[in-house]
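Step one of this worksheet: look at the structure below.
With one protein chain withheld, the remaining protein chains of the complex are depicted in position.
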Amino acid sequence: MTTAAHDDVLLGRPSDHAINEQLLSTTWRPMTRGWKILFAICSAFTVLLFALITLTFMRGIGMWGNNIPNAWGFAIINFVWWIGIGHAGTFISAIMLVLEQNWRTSINRFTEGMTLFAVMQAGLFPLLHLGRPWFAYWLFPYPSVMGTWPQVRSALPWDAAAVSTYFLVSLMFWYLGMVPDLAGLRDRAPTRRRRIIYGICALGWRGSTQQWRHHKVAYMLLAGIATPLVVSVHSIVSLDFSITALPGYHSTIFPPFFVAGAIFSGFALVLTLIIPARRWFKLENVITLRHFELMAKMCMVMSWIAIYSYVVEIFLAWYSGDKFEIYQQIMYRPFGFYAWTFWTMIACNCLVPQLFWSRRMRRNLKVLWIASLLINLGMWLERFEIVVVSLSRDFLPSSWHTYMPTWVDLGILAGTFGFFGLLFLLFLRFVPFVPVAEIKQMRGELEREKVAA
Amino acid sequence: MLDAPAHPRTMGALFPPWTNTAFRIALIGVALAATGVIVAPMVYARSPFATGAQQPLLQPIAFDHRHHVKDDGIDCLYCHENAQRGPYAGLPDTARCMGCHAQIWNDSVTIAPLRKSYESGAPIRWQRVHSLPDFVYFDHSIHVTRGIGCVTCHGKVDDMAAVYQVKPLSMQWCVDCHRDPAPHLRPLDQITSTTWQPTPEEMTRLAATFEPRSLTRCSTCHR
Partner (left out) sequence: MTKPIGLDALSRRQFFKLAGIGAAAAGIAGCSSRPARDILPYAERPPELTPGVATYYATSLVQDGHATGVIVETHEGRPTKIEGNPDHPASLGATRAIEQAAVLSLYDPQRTRAITDRGVPTSWASIERVLAEARADRGRGTQVLLEPTSSLLAGELLARIRATLPAARVTFWAPFAARASLAGHRSVFGRPLERRLALHDADVIVALDADLVGDHPFALAHARHFADRRRVVDGDSRMNRLYAIETSYSPTGILADHRFRVRPSEIGLVARELLAELAAAGKVAPELAAPRATGPRARWIAAIARDLVAAGGRSAIIAGERQPAAVHALVAGLNAALASTCVTYAPSALIEAGEASHDLGPLATALAHGEVTTLIIVGGNPSYTAPADQGLAIDRAERSLYLGAYANETAAACHYVVPGLHDLELWDVVRAADGTISPQQPMIEPLFDGHSTCELLATWLGDKPVAARERVEAAWPRLVPGTSFHQALARGAVASSATPAVPVEVAWSAVATHAATPSTAAYELELRAHPYLYDGRHANNPWLLELPDPITKLTWDNAAQVSPRTAARLGIKTGDIVALAVAGRSLEVPAIVVPGQADATFTLYCGFGRTGAEGVARGVGVSAFRLWTTALGFAAPVEVAVTDRQRTLAITQGHWELEDRDQLPSATLAELGHDPRVRSELARQRGPQPTLLGKFSQTGAQWAMSIDLTTCSGCSACVMACAAENNTPVVGREQVLNSREMHWLRLDRYVTGPDEDAPIAVEPMACQHCENAPCEYVCPVEATSHSDDGLNEMTYNRCVGTRFCSNNCPYKVRRFNWFDFKQHSGLQVLARNPDVTVRDRGVMEKCTYCVQRIRRAEIDAREAGRPFQGHDVRTACQQVCPTQAITFGSLNDATTAVTEHRTRPHDYAVLHDQGTVPRTHYLARIRNRNPELG
């Protein structure tokens, strides 16, 4: 029996009208001061982001800390991290849908939004980090007057394809799920202007049985398409590293390891975002402690996959007997110039989630929230370990050199947080971020199960 | 299911029937735009606007190749002699022009700039018709001495009042010939001819003499 059997995923039995009032009104209720302040901050960082992007385009990526041997740096780390964040969203909304984990319904719109905006941040970096971004389109196969095609043995064209596909599918999935609620807004929004705008966005949704049937089919189809993407996208991203010959890069474990890590960080960010949102919008009855418990458990599972991967990586380095691997994995990472990043990563990714063995911790939102932040930090550092630490010490000692980010690197990273936050705040403001129709449906199911019981 | 909208505020339907049509048209429009964004640049890149072909340039002297080649029967290599010797076919120096024009048409207004250059020693600023990007290395002599004729790339210049670029000079165009040069070969005594037509057995003989290689390695042109 599905988790919906536990009725604590929806507290009380609010009427349709109550649900509408509670969940739709967020779009026209005046926003709190907190929202406005956050909005101002995020806008400021977004401006910073685009200023620095312009600077980078004008002067060249020499503005960053990269060098030879550290030809990749923050841009790639941020890319991998943001794209990873997205995965939890798709995991929750697509895979859990397919697995009929009904508790997901309360949070799936929210996480899909997160996915979409995270992928937008991630999408910036592959373009930004190019030496000549104006030629980025050469990565796509098209009949050119040069008579040349992309290199299919390289991971990067596949990367470009995967990320753009992922973005499009996530967008469609998110929007399709939202259509009925947009229609709801069209019918309930206070002003005529809003009703017209929402009306256009609702694409003429009437809620007829036929439309619902098509909607269900399309939604399931998209879920079906999105499901393999969760695995494929980050696997391809991981190939950016594992197809190389570089110690610390060329590791066969990367694809599954990256996917797990992605979902790990994704769930963490969901927690980071949803805990305050639930508070502000008083959704305690819709997003319940049970949800948090389940998400905490997911984090713990993913954390253990990560731990396993770390152990395997180090073991294989030793087992391979390859002196370059051994130096990189066993000597340099834990004890070298960047040792502190390694140990912080271990603490955040391996130790912190162990809190969730205790039910009290799983239900303590403060603990959850702080833990989620630490996990996000840890996952970012994991990518730092892979991208930078491997490069700074490779085969020939003569070419060794360390990497230090510049203020531009840091500014761009901060800027993406701002940009992400901005988009997310707008999302909270203008669309129902808890799927109204599905909540009603779930309530129905719950009632039926009660009767049955 | 959504419960029926019961709003006292709504006056009639929010969207009149025509909006359905409008919406469908909009959808088609979006689809077309999306395709256009991708296809249009590809078309443009192949058009003379981008390749610069078919556009005669205004030269400081209205030099007519038809007259010099057809009427006077001057061979290409008489003026563009470096085509055999170096990478640049180049233009004749003022002295070369004056070789004839000291005697004939020496007072014509058309060649006033020529006389000026001859007296002052300052070069004539011609406009480059066939110009390759700076990252492309092209060597005339190896083509000319290995059986590739002028007309193959420059077209029938002897029919041009003002010279213009005939071929796109795109990489695709270069590579097509570099993949299989054999069909473009001609005997060395026909290099400058614009009318020569090969016979099949001649082609095989030429292929045997020049043994052309398919040179598609990048550094053939990019160094």
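Here the chain labels run A and B in written order, and each chain numbers its own residues starting at 1.
One rule holds for everything that comes next: contacts are C-beta pairs under 8 Å (C-beta built on N, C-alpha and C of every residue); 3 or more make two chains touch, one makes a residue touch a chain.
These numbers were taken from a predicted model, which means no experiment stands behind them.
Shown chains touched by the missing chain in the whole complex: A, B.
Checked against the hidden chain, the listed residues A:N20, A:N66, A:T272 or A:S372 yield one contact partner: A:N66.
Annotation: of A:I243, A:C350 or A:L426, A:I243 touches the absent chain (contact as defined above). Remark: the omitted chain is touched by one listed residue; of A:W369, A:W400 or A:F430 this is A:W400. The residue from B:F23, B:F49 or B:Y88 that touches the chain not shown here is B:Y88. Panel shows subunit B; residues 82, 85-88, 90-95, 117-118, 120-128, 131-137, 139, 141-142, 145-146, 217-220, 222-223 of it touch the chain omitted from the view. In the full complex, subunit A touches the omitted chain through residues 59-63, 65-72, 129-133, 135-136, 138-139, 146, 148-151, 153-157, 160, 240, 243-246, 249, 323-324, 327, 391, 394-401.
Here is the rule we go by: only the chains that are shown with their structure count from here on.
Inter-chain spacing, taken between the CA centroids of subunit A and subunit B, is 50 Å. Within the complex formed with subunit A, the residues of subunit B that make contact are 1-3, 5, 7, 14-15, 20, 23, 38, 42, 45-46, 168, 170-172, 175-176.
Residues 16-17, 142-148, 180, 183-184, 186-188, 192, 195-196, 199, 203-204, 207, 209, 212, 437 of subunit A are the ones touching subunit B in the complex.
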